[in-house]
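All protein chains but one are shown at their positions in the complex.
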Amino acid sequence: MTDKILLLPIIIPLVSGAMVLLFSNRFRRAIEMISLLAASLSLLVSIRLFKENLSFSLPWLGQGLEFSLKLYHFSWFILLAIASFGFLIILYSILFMRNKAYLNQFYSYFLLTISFASGAVLADNLLIMLFFWEGLLLTLFGMIAIGNKNAFKTAIKAFIIVGITDLCMMAGIILTGHLAGTLAISKISLSLNGLGALAFIFLMIGAISKAGSMPFHTWIPDAAIDAPLPFMALVPAAFEKLLGIYFLTRISLDMFQLSPGSWVSVMLMAIGAITIVLAVMMALIQKDYKRLLSYHAISQVGYMILGIGTAVPVGIVGGLFHMINNALYKSGLFLSGGCVEKQTGSTDLRELGGIGTRMPVTFICFIITAVSISGVPPFNGFFSKELVYDGALERGWIFYAAALIGSFFTAASFLKLGHAAFLGKISEKNKGVKEAPFLMLAPMIVVTLLCVIFGLYNQLPLRHLIQPVLGGIRMEGHDFSGFPGNMKLVLATVAVLIAALLNHIWGVKTKGSGLKAVDHIHHAPILSGIYDRAEKRYFDPYDMGLKIADLAAKIAFRCDRAVDWLYDGLAVKVTFAFTRQIRKAHTGSYSAYLAWSLIGAILVAVFLIYST
Amino acid sequence: MYSWFILFPLLSVIILNLPFRGMMNKIAIWYALALSIAQVYLVLFPVNIVMPFLQLNLNADIISRAVLLCIAIVLFVTILSAKYLIKKEDKLFNFVNLLFICLAGMNGVTLVTDIFSLYVFIEITAVASYTLISFYKDKDAFEAAFKYIMLSAMASAMMLAGIALIMLISGDTGFFAIREALKVSPHSSLIVFAIAIFICALFIKGGLMPFHGWLPDAYSAAPAPVSVLLAGVVTKTLGIYGLIRIMVSVIGFDGPLKQALLFIGALSIVVGALAALGQSDFKRMLAYSSISQVGYIIIGLGTGTALGIFGAVFHLFNHAIFKSSLFLNSAAVESRLGTRDMDKMNGLASKMPVTGITSVISCLSAAGLPPLAGFWSKLIIIVALWVSGYRVYAVVAIMASVITLAYFLSLQRRVFFGRIKEDSMNIKEAGIGLTLPAVILTAIIIGVGIAFPFLRDAIKF
Amino acid sequence: MNLNIFILIAMIALALWTVMTRSLLRAAIMLAFTSAIISILMFRLNSPIAAVFELSVCTGLVSVLFISTIGLTHPSVKEETFEHMVDRLRKFKFLPFIIIGMGMALGLVAVKINLQLPLAEIETDARTVMWNLRPLDIIGQVIILLSGVFGVIILFKESDKK
Partner (left out) sequence: MSAESLQLFCTFGIFIFMLAAIGVYCMLATYNLIRALIGVELLLKAVTLLIVAVGYITKHNALTQAMVITFIVIEVVVMTVAIGVVLGIRSHTNSLDARDIRNLKG
């Protein structure tokens, strides 16, 4: 095999993406066929490339820079994941997007996203990576902008937020290049003090904002409403996490020596913990299917950042495992949301309800992915969360507590979501709802099955995909696959989950809506005792939690507006004041223009004469 | 061989106007297309066709060849769009003849090695473009042409006065003789004054702030194909290439001159971008953005380093391509909607997809987003500024990129995105004469953007 | 030398008259006289061919061009001139003083100029220079004349809209 094959995962989607753009929307079939073909081809290529160690380089931009790509044990599975998610979601979009506008643009951006993401993963030079990274910014903008009529505003918001963090990353890359004397990722090895720490923080901002961590998350919930849904399933749910966390891991493990004792590690963990708790609290009060999911997409990033921030092997393995799991169940959840949207025409929870019996497959997939995200054993989310807990506890109980609280709210909000969307009384409007077509169900089922498989046989992903990343030395001979060793943690998790469930039941009961589906758990003999005690202890925190979440939401809103004010009020106003003056000066009289030229010429002449 | 670049268009005009006009009317347009393709070919793959009897003092280095390439490409798309937009055959014939004259003039400007011949060819192109601007004889076009004439006359006077004063020490008008003379003689204030007014004349021709008064009017009032030509190559060749040539081959860079160039460039960037932000006329916004982009070329030149000049020439090339593409888009929109007022447009992308996409790509290239061609040239200019220590200007250039992005996004939002208006529900995509050139130019933008990094080492500068 | 100065003063006086006169027609005629004086100066400055050209083309052709244009546009021009006469006088009243002041100021500055003149050329005949050394300019003249021809064809032809 020649090394040039490494270009294929980038070129195939790039070329087909450009081709798709040339077709008008009338040739829907051609567009769909090309996209599907390209996605399956790149999937095949990434399967072929799996477990290959390759590198490739071309001279680039002069000055000794190289366009270098490298495939090694870490990029294998990220590349594979990108290709497979791309393939599944394109399959799904074919039906979902059928009657939407801007079909050609959608598929084109989609394929370009796959291309740039593959490029960013493969790049072995920071500049090349930045190049692809910025390309992703463009497709992100394009994808959001083709959504509904508010989408352009959201697209601008996303563009500005991500653009600014990308600028930080650019600064970080320049600084890193300056410090290390090279931009080749595999050759950089820096310590974390002084300027090195600054460079790390800049790069980290780029990475975690790509992953969608707080405080760079605000565009995601807006985009959830405005952008096409497959975009949400692909980009914020899967790709951004994969890329962001991949890059975070790469900078923490390869380029900088992140050690457990350093303040950077603590900072990362703190960001992770805060993101978990705040985002999940926001999620709890959402009343829209997609918006609720999008806040979870933010919250789950917290676990990954927390895991990697611990800088101990178990935590990092947990973070990475959580990344892949999250990509699975989160895209599964978004896809289920898409099915609901496609079939009922709405994602507003107040209009949904009771469709579980009418869309059984969707419902089952939802249940499985929801319990996975909530961390119920034996699904995949459970195992990765346990590993993260283990790592967090090793570094400090406060982080563990935050993670656990996050877990509680996650479970609570998904109970609420499932209940409101699929159970309860069905509205008149949704009486005729049928199950989604097979082509849309298939990707969802695949993802859901993977959730189960990665849970039951977690040796498979852990031993073959993730643990090799850390390498034998770091792993110190540990093997984290199998059922978690620390039973206390498992018990705590289970307890929290049960608490969430009970709390949900209690909440629904006091609110008085129908809850027959979960009543039997309430009256189960073993649980009722715990429930009784939980009633007193948890009621207030729940309400308080809601209030705090509300407050957080308000603060977040105000911060948002502050940025808006700075942007709209100050920058734009000042700029337009200048603009008005300039326009006023152009009176249309040629003698004024002549006079300007004359004065300009005199000034230039005087300046030159007096300074020579 | 270079003399053919001037003589061939000239002979073409003469041949086309020989007695067989009836036949020539039909073939003129195809002949012009073939000529521009031939120029592209000759620039890329030089063939030495010896001139038997006439020895002209012409020379071309890589800068001239880049500009010759731009001229040919932009001329090609101009002819295509003119074929589509000018329906009457005899009008089209006159138009093509004027284009040949313009071509001869611009090729002359890029090839001459003599400061007075430079002036002559600049004036030839300018006179042809006065006529081209007022080609349709509407009021705004005449107004714009008159303003252009007045400012140009001032520029001519300044340029010639500069030449005359420089001749005081050189005694000759060849580039080489003047450079030698400038090296030998002390810089007396009279000579500095001569250089200053010469440079300012080129500023007027190139439309730099504050010498730009004619430019927005001329660009916006000219007929659509002429706007493409004017914005794409005419002002760039006359003013900007002239400036680059004079700086590189004749005057050389010294401290105050660099400062003046940098300041004028930065002023053009910022003020041009701010003015573009407030426009509601499609073409006028593009015109102001042209001023702003030309500012980038000038600050690149102002560094005086090889890297900066390379960036300037590369940006000149890129600017010719993307600005022509944008003017073609504006022509497409105008031909369908009958207006250039952006407040009366909305959501056209769904009806005119090719126009919409090509304009997005051109705008992003202009705003300097990777991996499009405009990104590389801006990057090189900014790096050159940074490396030469003009960090303030580098920061200004980066900041102004944000404004550039802002006004282009505002253009896109107002024209192509959003909800379509009721009264424009029935419009269709513009004809192939406007979309094909735009697609060609966009392909060049993307192709150059992707290929450039790999070719960087191959370009000998 | 003194004669030169007198001619120069006459030139400035005529130019002022050109600019300040109320009647456009008179302005055009005065422009022709200024041009004629300049061609006399050219003779005195050892440039006979240029002087002849100036006399025939500028004094002749351009003046005819102006005068016929003024004739073509006469009615509205007269009206317009009359209307803005007061305005014009206010604007042009100080021009002579400005010009004379400027000349005196320059006279003080100009003494400092010192230059290294180049060696004289061997070629002395303008025609030889034109044909042997500057063929490019001749080609340029041909092109610009063609361009002027097309300008006339397009601009002076009656508008087909009306």
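First chain written, first letter: the chains are A, B and C, and each begins at residue 1.
As a working rule, a residue touches a chain if its C-beta (ideal position, glycine included) is under 8 Å from a C-beta of that chain, and two chains touch if they have at least 3 such contacts.
Please read all numbers here as calculations on a predicted model, not as lab measurements.
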**Request:** Name every displayed chain that the left-out chain is in contact with.
**Result:** A, B, C
**Item:** Chain not shown, touching residues in chain A
**Value:** 583-584, 586-591, 594-595, 598
**Where the unshown chain meets chain C, residue by residue** = 1, 4-5, 8-9, 11-12, 15-16, 18-19, 24, 27-28, 31, 34-35, 38, 41-42, 45-47, 49-50, 53-54, 57-58, 61-62, 65-66, 69-70, 72-73, 76-77, 80-81, 84, 87-88, 91-92, 95, 98-100, 102-103, 106-107, 110-111, 113-118, 120-121, 123-126, 128-130, 133-134, 137, 140-141, 144-145, 147-148, 151-152, 155-156, 159
**Request:** Mind listing the chain B residues that contact the chain we can't see here?
**Result:** 116, 120, 123, 127, 130-131, 134, 137-140, 142-147, 149-150, 152-154, 156-157, 160-161, 163-165, 167-168, 171-173, 216-217, 220-221, 278-279, 284
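To be clear about the criterion, only the chains that are shown with their structure count from here on.
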**Request:** Could you classify the connectivity of these chains, where an edge means two chains touch, as line, ring, star, complete or other?
**Result:** line
**Prompt:** Counting C-beta pairs in contact, which chain pair ranks first?
**Reply:** A-B
**Request:** Name the chain whose C-alpha centroid is most distant from the C-alpha centroid of chain B.
**Result:** A
**Prompt:** Where the centre of all protein Cα atoms falls, which chain's Cα centre is nearest to that point?
**Reply:** B
**Asked** Between chain A and chain B, what is the gap in Å from one C-alpha centre to the other?
**Response** 44
**Prompt:** Using CA atom averages as chain centres, what separation in Å is found between chain B and chain C?
**Reply:** 31
**Message:** Suppose each chain is reduced to the average of its Cα coordinates; what separation in Å results between chain A and chain C?
**Reply:** 73
**Fill in**
Flagged in chain B as touching 2+ other chains are 189
**Message:** Which positions in chain C are in touch with at least two other chains?
**Reply:** none
**Item:** Contacting residues of chain A [partner chain B, same complex]
**Value:** 18, 21, 24-25, 58-62, 65, 67, 101-102, 104-105, 131, 134-135, 138, 145, 149, 152, 156, 575-576, 578-580, 582-583, 586, 588, 590, 592-594, 596-601, 604-605, 607-609, 611-612
**Item:** Residues of chain B defined as touching chain C within the complex
**Value:** 6-7, 10, 13-14, 54-58, 94, 97-98, 101, 104-105, 108, 112, 114, 116-117, 120-121, 123-124, 127-128, 130-131, 134-135, 137, 168-172, 181, 184-186, 188-191
**Asked** Taking the complex as given, what residues does chain B use to touch chain A?
**Response** 146-147, 150-151, 154-155, 158, 187, 189, 192-193, 195-197, 199-200, 203-204, 210-214, 216-217, 254-257, 259-260, 264, 271, 274-275, 277-279, 349-350, 353, 357, 364, 369-371, 403, 406, 409, 413, 417-419, 446, 452-454, 456-457
